[in-house]
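With one protein chain held back, the other chains of the complex are shown just where they sit.
For chain A:
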C-alpha cells in the first residue's frame, strides 16, 4: 500500500456540472490504471477522469450542487483526502442572462422557445415567488449559508429544502414588499394546482400529447423489432457475441504471437548487446595477444571466468571453450617465452605473473628460476669456451693484438631472483651456480699467466678488469644477503686471484731482471760514491717499483669483506718475500754474470803487459760481434759491475726497502739481508778478480825488468836515471788509474800496495845475495824514492810500510855529492815525468 492520495489543488474551484476541472495533489496514482475512483462533491467522475501524472488529474465535474471534497481513490493508496473543495452550482442560462462562464458545448443545447428546459442538469424551476432573480449579482456567500443550515439545501426539489436558505440565496436583496407580493403569488399558485387533474392537463396539453406520441412510437418500434428478430432476440445476440469473441480471440492471439516473436528477437538482441563482451572476447584476446598486451587478456579472462564460469548456457560454454583454448595457447606461448633465454628478469617476472594469474598448472617461478640457472650455467660455459678459443686463436697469430675485452662475466641476476623466491632448494642451487661461476672465473683468469708471457699492459688491463668484474659480482651477491657459503667461495676466488696477480707481476719482474744482462749497455750513467755505475741498479729499482705499483694497484687493495692480502705470516706474504728475494738474487746473478762471463776469454792474454793487453783487447773488440757491441773494456765492465753492486747494496736496496714500506708491504728484511750478503760477496769477488787480472801481471813484470837492468848495474856505472821498470811501473799504474779511476780509485791503491809489497820482497831478496854496491844502492834508493813520489797519492799505510821496509834494506847515501846527484835526478825525473805524475795524482781530484 502506498500513501493515500491527497488533493491539494482544484482549478477551478467551482463551476456548473460538466466543468473541466484540473485536480492537483500528491500520490494521485502511479498510472492511469492505478486510478480507480474519483468523486467530486460525491459525484463519481471516474469516467471523465484523465490521469496526467501522479500530481495531476483532469476531469469533468458531475451533476452536483454545493460544496464537496474531491476524493481520489488509487489501487495502491486507497481512498484519499482533500484539502480543497469544489463547489458545484447550477446556472440557468437564458437569452438575457449574462453568464460569466463559458457554457460548455457538452451541455444540453438550450431548448427551443416556449419549452421549459427538461434536462435535470439544467432544469431550474422558475422562481416560486414569481419574482425575477435576474440582476441579482450579489450572491450570498455559500459558506455562510452552509454554516447556517448545515443539513439544509436551497433546492426546491430536495427533501431537506430550507426555505430560509432559498430566500437568502435568491432574494437577499429583494424588498419586503416584493417578498409579500411573491407570497401572494405563491399562495395563488398553490391554490391553482389544487384545481385538479383537468386543469393540469389543460395547462400541459402540449406536453401530454407529446408524451403520448412518443409512447406510440416506442410501441411501434418494439413491435417491429420483435417481428424482425423473433420473440427471443437473445440467442442470436449470444451467437453474435460468441462469434465476435472468437474473432477477437483469434485476432488477439495473432497479435500476441507476433508480440512474442518480437519479444524473443528483442531479447536475443539485448542478450547479444549485454554479453557483447563475451562474444567479442576471442577476437579481442587475439588482438591483445598480437599487441602483447597480456595484462588486458588476463583481466578479460578473469572477468569472463567470474561472469560466465558456471554458466549453463550452451552458447556461452562454447565460447568459453574457445577462449580457454586460446588461453591455453597463450600459456604455452608465455611458458616458452619465459623459458627462452636470454630474457631480462623484469620480462621474465612479467611472464611469471601472467602465468600465475592465468592459473598455469605448475610453479611458474620455479621453472623460470631453474631455466635461468641452466641458462646461466651454459652461458658461463660458453663464455669460458669462447674465451679459451680466443686465447688459442691469439696464440696462433703471434703478435696479434691481445684480446681487448676481458672474459665475459654474467651478472648473477638469477640469484637475486632466486632469493626473492625463497625456498629450501635455493641454497644448493645458488651454491652450484656460484661454484660454477667461480670455477670458470678461476679457470679463465688464472690460465693465461701459466702458458705464455702476455704483454704487460694487456695483462694489467685484463687483471684489473677481471678483478673488477669479480668484485662487482661479489658485491651483487653480498647485496642478496646470501648465506656465507657461496660468498666464501667467491671470496676465495677473488683472494686466489689476487695472490695469483701478485705472483704474476713478481714473476714478470723476475723475468725482466733476469733479462737485464741483455739490456746492459755499459754506458756510465753517473758517478756515485761507489764509483761509476751503469743504469742497471736504476733499472732494477724501476722494475721492482713497477711491479710493486702494479701489485698495489691491482690486487692489494681489498674490496668489501675481503681479507687483506698480505697479512702477517700469511701465505701470500711468504710468496711475496720469496719472490722479492728471488728477484734480487737474480739481479746479483746477473751482475755476477756480467762481471765474470768473459773471464775465460780474457785469461788467454792476461799474462801480457798492459799495453799489449790493451792492444789485444782492441783487436779482440774488433773481432767477435758480441764483444763489438760492448765497446767497454772488460776491466771497465768489471769495475762497473763492482760499482753497481756496491751502489745497489748501499743505495738501491734502501730505496727498495722504502718503496716496500711506502706500498704498505710487509718488510722484506730477510730478502734484503740475503741480497746484501750476496752483493758483498760479489763485490769482493769482483775486486779479487780485478786485482788478479790487473795487479798480478804488473807485479810479474817488475822482477824481469829489474833483472833486466841489474845486469847493467853490476858495472858500477854512475847511475843517472832510474831503471826502465820504474817507468813501466809508473806507466802501468797510470794505465790502471786511467781505467779504474773512472770506476774506483780503490783498485789503484790495491795495486800500489801489491807493487810496493813486491818491491819490498825483491829488495829483501836481493840484499843477502851480494852486498849492494854503492851505485846499486843509490840506484835502488833513487828508484824507490821516485816510485814513492809518483805514487804518493795512492799509497796506503801498508804500501808505505813496504816501501820503507825496502828503503831500509838499502844502505844509506853517504856522500853529499851523491845526495845532490840524487836530488838532481829526482828533479829531472819530476820535470820529465810531470805529465805522468800529474795524471796519476790529479785523477783523484778531478773525479
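Remarks
Convention: a residue touches a chain if its C-beta (ideal position, glycine included) is under 8 Å from a C-beta of that chain, and two chains touch if they have at least 3 such contacts; residues count from 1.
Just so we're on the same page, contacts and distances are computed from a predicted model.
This figure omits one chain of the complex; the name its UniProt record holds, of "Ras-related protein Rab-4", "Rab5 GTP-binding protein, putative", "small monomeric GTPase" or "Microtubule-associated proteins 1A/1B light chain 3C", is "small monomeric GTPase". Considering A:46, A:167 or A:549, the position touching the chain not shown turns out to be A:167 (whole complex).
Across the entire complex, the residue among A:44, A:79 or A:144 in touch with the chain not shown is A:144.
Remark: the residues of chain A touching the chain excluded from display are 8-15, 22, 24, 55, 83-85, 100-101, 137-139, 141, 143-144, 146-152, 162-165, 167-168.
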